[in-house]
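Remarks on the structure that follows.
Heads up, one of the protein chains got dropped from this complex, but the rest are sitting where they should.
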Amino acid sequence: MKYPKALTGVRLFVPAEILCVIVSLLTFIIVILVNNIDFTNMQQTDVLINRLAVGYLLVNIFSIIAFVLKLVGFQIARKDERQFRKSLFFSVIGMIFILFGLFTAGTFASFVWGVNEVANLLVVIYAILAIYNLAEKEDDQDVMKRGKIALVFIAIIFGVAVINATITIFIPTVDAVFKILGAALDLLGHAAYLSFLLAAKKMLKNATV
Amino acid sequence: MRFQKKVTRTVKVSVFLLIIMASCLGLQQYVLRNVDHNSLRVEGFYQETPGSLDAVFIGASDMYTSFIPGRAYEKYGFTSYLLASESITSDGVLTAVKEVVRTQNPQLVVVEANAFLYSDTKNDQNQAYIHKFFDNLPFSLNKLDYIQKNVPVDDRWEYIFPLIKYHGLWTEYPERFYMMASDLTLDMRGYNYLKGFRTTAQVFKSKTPSLNEQIYTEHDTLPLDPKLETQLRELMDYAKQNDVNLVFVRAPHYVTKSTYDRVKRSNQMAHIVNEEGFSYYTFESDARDIGIDDQHDFYNEEHMNVYGALKFTDYVAERFVNVEDLKPGFLTDEQKEGWKEVSKTSNQLYRYCDDMMTKGNGRGAQEDVVTLFMLDNYSDAPIERK
Partner (left out) sequence: MLFNLTYTTLNFLFFVLVAMLLYFLFPVKKYKWTVLLAASVFFYAVVGYKFAYYILFTTLSTYLIALWIERVSKQSKALLKEKKKEWDKDQKKSYKNKIKVQKRLIMALALVINFGVLAFLKYYNFFAGSLNDVLGVFGVGFSMPTLKLLLPIGISFYTFQAMGYIVDVYREKTAAQRNPFKLLLFVSFFPQIIQGPISIYDQLADQLFEPHAFDFTRMKHGMELILWGFFKKLVIADRANIAIEAVKGKYGEYNGTVLTFIILLYAIQLYADFSGGIDISRGVAQIFGIDMIDNFKRPYFSRSINEYWRRWHISLGGWLKNYLFYPLAMSNVFLNASKKMKNTRFGKTAAGAHVSKVLPTSIASLIVFLVVGVWHGADWKYVAFGIWNGGIIMLSILMQPLFDGAVDKLRINRKNPVFIGFQIFRTLLVVLVGYVFDVVHDFGEGMYTFGQFFTGQNLPEGIAQIGTLGLLWQDYVVIGLGSIVLLVASIIQEKHPETDIRHMLDQKIFFVRALVLYIGVMAVVIFGIYGSGYNAADFVYMQF
């Protein structure tokens, strides 16, 4: 095998990404439920809040597992492809800012969480570029194409988030629409990235010296 | 390698621009900013959970020095906030009401009449007073609406990005440090301890006689400035169209000969407001019932000290609960704990000011790091009035 470490890394990325998809779905459901809580009905509210607490707990546990899997994966994979180092670096940065964000609130907290979001974005971008480099060396057009599609999704999701942040100032009522659109694109983005990782795994498995 | 290079380059440029933007926003929010108690008050309002406030009090300094939200919560259970700014303009009042409707939609919106009682529109055109309020509002359609209607084209950028106006404040950094620290602390804490209340620990002793006794029987009126009256009517129209439960109040003042005309204008405003079907509470005339002592309860002609504010708060809160049917809204346990902290801090502040006034050390007291640090030495038990 030509890139055994990269393959090990990608093998860890796949379950991590599946967990991320589950986390996205759970978060989406939680957001909808929270927005629909009727605080005047205490009994219903209590039950719902208990269920939401379980949901939050699962989201956090899955997120931590996914994070650890990716971190280990980058650490191993970077020995076969340099770009993974950047993903590792930004993962650590993101983690530091998450921890920092737990102790802040207000505008400062938004800023800290914003940095974390950007760091996560860079983690994925550099991971895709790293695998793309390997695919280019192996001349695997399919993986390269999937990588480009995944990057396009990332760019669109980022663009929609920026437009959402801007437009909702002027037209607050479209916030819900953009949130749903964002969530849908997020899921599609995850799917594209997952498909890319699976193709990459296959490519790396078949890559011979 | 071309594709990777393009992506890497795009990422680097985007991250660089984001860092520049974040730095500028950070500077604008925390460092190069004309932060004062007005900023902390307005910012604190936007930290409140949407829909969690039962009443919002809007106005100028007469408002934020007169009413103690922590006291009102402790005695009557309703939550409130003072969205007030120094010498707020009539446009500011209208924008504030719109912002309150947008973010809180409370049971009751209370507007102190000060902005409409000037004899001319000089206050409305005063750039300092305009900026004190509008600079601290977050970006919103209401803010943009104000900018578009009132601000000359060439000045608009600095209303949208106050950094353009205030970036030169770096020369004053040492003097401004403690207010910037207060701003950062407030932001990181996530809520305002005093819900906008501010006072000065001083008892006003004046040789100029107070005409407060005369007010009770004063029924004469003077016309409002035409532009201010138009603004008032626009406010009332807005309230009707959006089903806002709006009431007007006039807080007690140490009225003298030089400010007596305002009383007459207040009477005129009462007529206008009542005609449109809104309530106008001339608490200025109720000073006797409130128990306001001219020689004890003011720190200057325009503002009550904590002694006066306590009495006023009790009176007004009870009035609104009984007459306006103001009821406590739903609060989560976490929110209740937060409001308990607010009440305790307000009690500590009262005792602190009382101590200062007894010793004769007059100073301002508000949501800032220095004042909050000093409060630790004082009891937070409820204040019992004698």
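Quick notes
Note that the chains take the letters A and B in the order they are written out, and that residue 1 is the start of every chain.
The criterion applied here is as follows: a contact is a pair of C-beta atoms (placed from the backbone, for glycine too) under 8 Å apart; a residue touches a chain by one contact, two chains touch by 3 or more.
In this text the structure is predicted, and so the values were computed from the model without any measurement.
Shown chains touched by the undisplayed chain in the intact complex: B. If you put the hidden chain back, the residue from B:V7, B:V42, B:L163 or B:L331 that touches it is B:L163.
Remark: the residues of chain B touching the chain excluded from display are 9, 12, 16, 19-20, 23-24, 27, 32, 153-155, 157-158, 163-168, 170-171.
Throughout what follows, only the chains that are shown with their structure count from here on.
One finds 42 Å separating the Cα centroids of chain A and chain B.
On the chain A side of its complex with chain B, the touching residues are 39-40, 103-109, 111, 114-115, 118, 122, 125, 129, 132-133, 136, 144, 148, 151, 169-170, 172.
The touching residues of chain B, counted against chain A in their complex, run 1, 3-4, 7-8, 11, 15, 18, 22, 25-26, 29, 43, 47, 102, 139-141, 144, 184, 186-190, 330.
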